[in-house]
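First the structure, which I've put down as structure tokens, then a few questions once you've had a look.
As you look at this complex, bear in mind that one protein chain is not there, while each of the others sits in place.
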Amino acid sequence: MAGGIVEKPASAQVVHPTVHYLNATKGFKNWLVTLDHKRIAMMYLCAVSFALLLGGFWAIVLRTELLAPHDDVILSNAWYNKAFTLHGAVMVFLFIIPGIPASLGNFILPMQLGAKDLALPRVNLFSWYLYVMGLILFVGILVLGGLDTGWTLYPPYSVGGGSEHKAVWLNLIFAYTAVFILGFSSILTGLNFIATMHKLRPKDMGMYDMPLFLWALYATSLIQVLATPVVGLTLGLSLIEHLFNIGIFDPRYGGDPVLYQHFFWFYSHPAVYIMVLPAMGVQSELIATFSRKHVFGYKAIAWSSIAIAAIGFIVWGHHMFVSGQSPAAGIIFSLLTYFVAIPSAIKVFNWVATLYKGAIDFKAPMIYALAFMYLFGIGGLTGLFLASIANNVHLHDTYFVIAHFHMVMVGSVLTGFLGGVHYWWPKMTGRMYNETLGRIAAVMVFIGFNVTFMPQFVAGTRGMPRRYANYLDEFTTFHQVSTIGAYILGAAVLLQVGYLLHSLIKGRKAPPNPWGAASLEWQATSPPDFHNFLEKPITMGAYDFENWEYVSEEAGYVLKREVIETGKSLVKAH
Amino acid sequence: MMADLALGNFAGLPLAQQAGGSFWFPPQASDVAAGVDFTYDLILWLCIVFFIGICGATLYFMVKYRKRPGHKEEATSTHNTRLELAWSIIPLALLMVVFGVSTYWYLRIVTPPSDNVREVEVTAKQWNWTFTYRGDGLPAGKSYMVVGELHLVRDEAYQMVMTTPQNDVIHSMFIPAFRVKQDCVPGRYNKLWFRAIKAPQDDGLEYYDLFCTEYCGNDHSLMLARVFVHDTKAEWAAAVIEAADIGRLDPVDRGKSIYDQNCKSCHTVNGDPSTGPSWKGMWGREEEMADGTKLTIDENYVRESVLQPGAKIVKGFPNAMTPFTWGDQTDVAIEGIVAYMKTLKD
Amino acid sequence: MSLPYATEEPSVVQGHVVHEEHEGLPGTIGHVSSWKSLVKVLSALIFLTVLTVAVAQLDLGRLNVVGALGIACVKASIVALWFMHLRYDKRFNFWIFISSVAFVAWMVGYILFDSTLYQHNIKEYRETHEITAPKIHEHDGGEGHESGE
Partner (left out) sequence: MSTSVAEQETSQEALPQRPKQLAMHFDTLHQQFTTGKLAMWLFLGQELLFFTGLFTAYAVYRGNHQEMFHYAHYFLDWKLGAANTIVLLTSSLTAAWSVRCAQLEQRKGLLITLALTFLCAGAFMCIKYIEYTHKIHIGAVWGSNFGVPLNEFPEHLREKYPDLTPEQLQQMGTGSFFAIYFCMTGLHGIHVLVGMALYVWLFIRALRGSFNRKYYGAVDNIALYWHIVDIIWIFLFPLLYLIG
């Protein structure tokens, strides 16, 4: 062991850089006008984490309200409706959709390509500002007294139908504008990513040499570019409908509310894949790295991401089986929906196969990855019940749906996000988090999820409708157990915030490659230089773990000497 | 009739005690319920097999290949086309079977029988359900409106002709025991049919629940109704006639109920003007009319405004109200409205 | 020293000789259209505009829509292929365009398909109910055509 340190390879010479992207220039202003993708990513990370805490706060509030069937535990009906609207809207538009791509993707994508920045740095900064404007508008909605339309903003309720006439309602105008703006932020991020992956790859890295995280981001970006404009237009039209009563969606003026639902889900179903695909990408990285195995069925995983993105566009009507959509359209959508299950299943099988004969290291990110497997398994499989059109009629808009999409959108996306944040934390901040606390929090998240959402499946099949501030006595036990689970989840998130912030000050300095991962970003220092790499990284397969050897906890993994001398991966063919 | 696939009945658990049925579901009270539950169980067992496979393998690998001193990873092949094709095609084939079964039952749910279907008009409003019954043993030429109670005869097919006023919002009718659901969308008719083969009393229940499952505003969670299933047509007719008789309510409750159903969308009771003037404090007050005359809001004014809303309009409000009548119960209804308005005097 | 990133030399990636036309300056990036071809394209577009107006004057029933859309598609293709250089551009850009158009067609087509199927629900309702929009906004008050109910 000691010998290894004496003969340190050249690339390990700079273990802890004194000048790096975080302190290359100083001052608040330099951050706000930065074009550096890493800084923009960190600003995104702060903003989406704030959104996560804000959305989580509302989740805890509404779960508390549901402790008792009839009484207003802490909220009136009106405020309960606002709570679930804000929870949904903040989580969907401000956290889950931009969460992984805009923060982790922004940071990691150029680095995994060995590039210096994203293709369009100004556009990147602009999209961050758009995001922040959206965030501010949502905070504005809160200040103005909330919004109670549900995150789906269905007309005619949202545009002012019903007994609570709202001639012109500022909160709603804010919401439409916010989602519109956030949509454009998302589109710009997406097209930036695609352009970067096509044009800034090193000469000797083909598409099939990219880490699977990038394939996932590629598929995500395709959806962002092609689906998001539709929701932009839809909410724009709704805004005009609300202000001028043009009669496209509002039946009072001859409009058709079902048309809105078509438009909305044309985006919002693919949006589910905007949420989950990046998490699947993180998952591929974590599983491979922490079992030290080349990922099994690389091409299948890569193309299944694209397949999910493509099929995602043709299944939106399964949100509308009982909305007044025609039965013929419903049956076709049901059939198409089953096709999404196949690429998702392929991914899961391949991840399991990757573990085979590996050396599985239960670091915190890996615990998240394993939790992902289980939670996504449940989330995905329960999707089959909802794809089945006969069952969907019964299950639509019940707690079964709530439990299903939380298992996917939160069970999978949140574990993917947290797994990714822990995995890349050393790279992004140059500090190690407390591993023990990390593991405890990961296990708490896993338990919290199950306790929260498992009872909801049964409540749903027994007929508990969603968005109910009051419920029948028979559902009391389900709700109370669920609320306890939400508290566990909340505690886990707070614990994470605590030890992650603590690590920034007191954490051990991170080596360039603490995990022995093989994608290019680990050849940079932790945290990386302003230009990302001090020297051109050696292009190698993203899962060629053989090129790295373990030195010590202090120095992490370093590249083997042959690799540095030849400048080539030890693994011949990919 | 259905193969017994259901996961055992956990009726012993406190979770499932109150509403009857199995662990997963409320009672199977319509003729499609058993089929829908069969589809559910079919998928459930498929899922259980796959889930145990995935999680079992994961757990096994987690233990067997955990990182420990002396254990090192071994390179294995990085892909296997045959294996990958197998685990794509087999699930797809299974899913197509599920699709077939599911679609069969869905078509049963959406296709009403060609004859002998009784119609019930359903009006969904914020936040109550009104069911209108006609004919079929009820006195000819009369219609009976019942709020919040759906009455059916066992083994008869019923078609709900559902609508929502144009200035209202989307609602959705959901009867868990029948496994059916359909949105009520303003500006169109939607239809939903079902046949009850079981009555709530068979399971020791008083009624089946009917929920609104499309979020519709403040009291969405209170927009419930009760479904009663009668054994004979005669019992049914008697129950409908009794339920429709608003005279049995005391005047204030009657007025409140009428207000909730018909007036709420344009008149508040908290003092805020809406499309029409608020009823709070209106009774007995002197109001200026659109034509400049002044008059006191009394019984005559209320009666006239209900029957001919355009006759005298309070200044500052549009002429936007449609006339209301309640058949031979109009007088009783207006008596109720007056009684209710009196309670809002201050 | 080799450049660290993929650099696509025009002649390699575009699959055909770019600087065929003598007027292109040496080292120009991309395809230079001759002014004659541009003018030809415009003439074709104007001709098609006249044609579509002429066709619209005839009463062909449903064929009017087909004709108008067909001519519009031809015009759009001409603009895309020549004015937007898609003919000479990278294949990938072409595919972006085509796949967007495919998604456009899918969305329009499917929603139209569904809406015609459920339309009878609306028609039945409209036969017995008028659109009775209450005028609740101040800005359209006092316009004179306020019928009330």
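Order as written gives the chain letters A, B and C; numbering starts at 1 within each chain.
Here is the rule we go by: a contact is a pair of C-beta atoms (placed from the backbone, for glycine too) under 8 Å apart; a residue touches a chain by one contact, two chains touch by 3 or more.
Here the structure is a predicted model, which means the values were calculated and not measured.
K.L.:
Shown chains touched by the missing chain?
P.N.:
A, C
K.L.:
Given that one chain is not shown, which residue among A:A83, A:L212 or A:A227 touches it?
P.N.:
Residue touching the chain left out of view: A:A227.
K.L.:
Per the definition of touch given earlier, which of A:I40, A:A115 or A:V558 contacts the omitted chain?
P.N.:
Only one listed residue reaches the unshown chain, and that is A:A115.
K.L.:
Against the chain that's been left off, what residues of chain A make contact? List them.
P.N.:
Output for chain A: 10-11, 110, 115-121, 123, 187, 190-192, 194-195, 198-200, 225-230, 232-234, 237, 240, 244-248, 250, 252-256, 259, 262-263, 529, 531, 534-535, 567.
K.L.:
Touching the missing chain, which residues of chain C?
P.N.:
Residues in contact with the chain left out: 1, 3-10, 23-25, 27-30, 32-33, 35, 38-39, 41-42, 45-46, 49, 52-53, 56, 64-65, 68-69, 71-72, 75-76, 79-80, 82-84, 89-90, 92-93, 96-97, 99-101, 103-104, 107-108, 111-112, 115-116, 119, 122, 130-131, 133, 135, 140, 143, 145.
Simple rule for what comes next: only the chains that are shown with their structure count from here on.
K.L.:
What topology does the chain touch graph have (line, ring, star, complete, other)?
P.N.:
Looks like everything touches everything, fully connected.
K.L.:
Determine, using the mean of C-alpha atoms as each chain's centre, which chain is farthest from chain C.
P.N.:
It is B.
K.L.:
Averaging the CA atoms per chain, pick out the one whose centre lands closest to the mean of every protein CA shown.
P.N.:
When every chain is reduced to its C-alpha mean, the one closest to the whole-protein mean is A.
K.L.:
Could you let me know which interface, B-C or A-B, is made of more C-beta pairs in contact?
P.N.:
Comparing A-B with B-C, the pair joined by more C-beta contacts is A-B.
K.L.:
Rounded to the nearest whole Å, what is the centre-to-centre distance of chain A and chain C, using the mean of the C-alpha atoms as each centre?
P.N.:
Centres of chain A and chain C (C-alpha means) sit 34 Å apart.
K.L.:
Can you compute the centre-to-centre distance for chain A and chain B, using the mean CA position of each chain? Integer Å is fine.
P.N.:
35
K.L.:
Using the touch rule from the top of the page, what residues of chain C touch 2 or more other chains?
P.N.:
Within chain C, residues 118, 121-122, 131-134, 136 contact more than one other chain.
K.L.:
Enumerate the residues of chain A that touch no fewer than two other chains.
P.N.:
Expected reply: 165, 252, 254, 256, 258, 324.
K.L.:
Residue numbers of chain A touching chain B in their complex, please.
P.N.:
Per the stated touch rule, the residues are 77-78, 81, 148, 150, 154, 156-157, 161-165, 251-252, 254-258, 291-300, 322-324, 327, 330-331, 334-335, 338-339, 341-342, 345-346, 348-350, 352-353, 355-362, 370, 373-374, 377-378, 381-382, 384-385, 388-391, 393-394, 396-398, 455, 458, 461-463, 465-474, 477-478.
K.L.:
Touching residues of chain A toward chain C in the complex: what are they?
P.N.:
Spelled out, the residues of chain A in touch with chain C are 114-115, 160, 165, 167-168, 198-203, 226, 230, 245, 247, 252-254, 256, 258-259, 262-263, 266, 313-314, 317, 324-326, 328-329, 536.
K.L.:
For the complex, which residues does chain B have touching chain C?
P.N.:
Chain B reaches chain C through residues 163, 166-167, 187-191, 275, 310, 318-322.
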